[in-house]
Each structure stands twice: as C-alpha cells, then as structure tokens.
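The complex is shown incomplete by one protein chain, all other protein chains being positioned as in the whole.
On to subunit A.
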Amino acid sequence: MICQECNQRPATLHFTKIVNGEKTEIHLCEQCAHEKGEMFMFPHQGAFSINNLIAGLLNMDASLKEPKAPSFHNEHILQCERCKMTYAQFVKVGRFGCASCYETFRSYLPPIFRKLHGGHVAHEGKIPKRVGGTLYVRKQIGQLKQMLQELIAKEQFEKAAEVRDQIRELEAKLNTEGGASLHE
C-alpha cells in the first residue's frame, strides 16, 4: 500500500478515525505521518487529548460566569499568590500550578469536580498518616465506631469492649495532640 499523502513511499502507519460515528481510514508513511502530527507510538502528540476536553469543560464554566462578572471587577485577575497562575491560565491549560491553586480557585472547583468525578466533590479515600494529622486519627475513630456497632449487633461483646478501649485511646491521643497544637 502506498502512502496517500505523498503517493511515493509505502504506507506503514494505518489510522482509523471515528468522528461522529463516521469511520475513515488513513494510510501514511512515517515521514508524512510526522508532518501531519499523527505519530502512532506517541499518540498524545498533536492528537486530541483529555487536556483539550478538560480545558473545554473549564472554559464552558468561565463563559457561563462571564456575564455576571463585571460587579466583581477583580475576578478576571484571580491569581495564585504562590505560583502566579491565573484562573484564565488554569482554564487554558487544564492543570493546577501548585497546591495553593486549589485554595485560590476553591469556589470554582465543585462544579468542575462534579462533572469529572460522577457527581462527587469530596475525598473519601486514604489519608496520609503524617500530613493528614488529626484527620487520620479522626477517620480511624469513625471506622472503629462503625465496627463497634457491628460487633454489638452480632453480640460479640468481648471484642466490642476491645474496640471501645481502642477508640478511647485514640480520642485521648486526639485531645492531647489538639491541645498541644493550640499552645504552639
């Protein structure tokens, strides 16, 4: 098969594009594929990526807000103090610049996250032991309390007592830690 772009070299790359359900096949040699930016091995180059989709999503939100914006005259220069990324830049690249961006753009995030994560807006998973601080212990207590209820329901009182003691221990730890950080 000959490359359909230059009609000289043999076609070694074969693409199938599906746009709105319509299938087109493209056969190119490597040089022409490079020029067209459709290199097979590294599809993220030049190809339509998730980036574009996210940027589109964020943009849509921005355009929805725009008409109401004039009253908040500083909204268009909402900028992260630490990494200097502006909201406009964030919308364009679809990436946060640093951890502080989450703080700076906080009020805009829930609708974006809701769309990306099937309606969810808050983390339910793992908490880092050190950085998560008291949150980790609080979550542990929550899990133990649930376990306690289950054990009581199953009338396993001996085990339940053990769990109760664990909860007390953690709560005591939480109190002293919380107290210590207050004095700092």
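Throughout what follows, a residue touches a chain if its C-beta (ideal position, glycine included) is under 8 Å from a C-beta of that chain, and two chains touch if they have at least 3 such contacts; residues count from 1.
Here, contacts and distances are computed from a predicted model.
Q: With one chain of the assembly withheld, which option in "NADH-quinone oxidoreductase subunit J", "Protein-arginine kinase", "Ethanolamine ammonia-lyase large subunit" or "Xanthine dehydrogenase YagS FAD-binding subunit" matches that chain's UniProt protein name?
A: UniProt lists the chain that is not shown as "Protein-arginine kinase".
Q: By the contact criterion defined above, which parts of subunit A meet the unshown chain? Give residue numbers in ascending order.
A: Its contact residues with the unshown chain are 10, 12-14, 16, 29-30, 40-45, 47-50, 54, 82-85, 93-99, 102, 109, 112-113, 116-132, 135.
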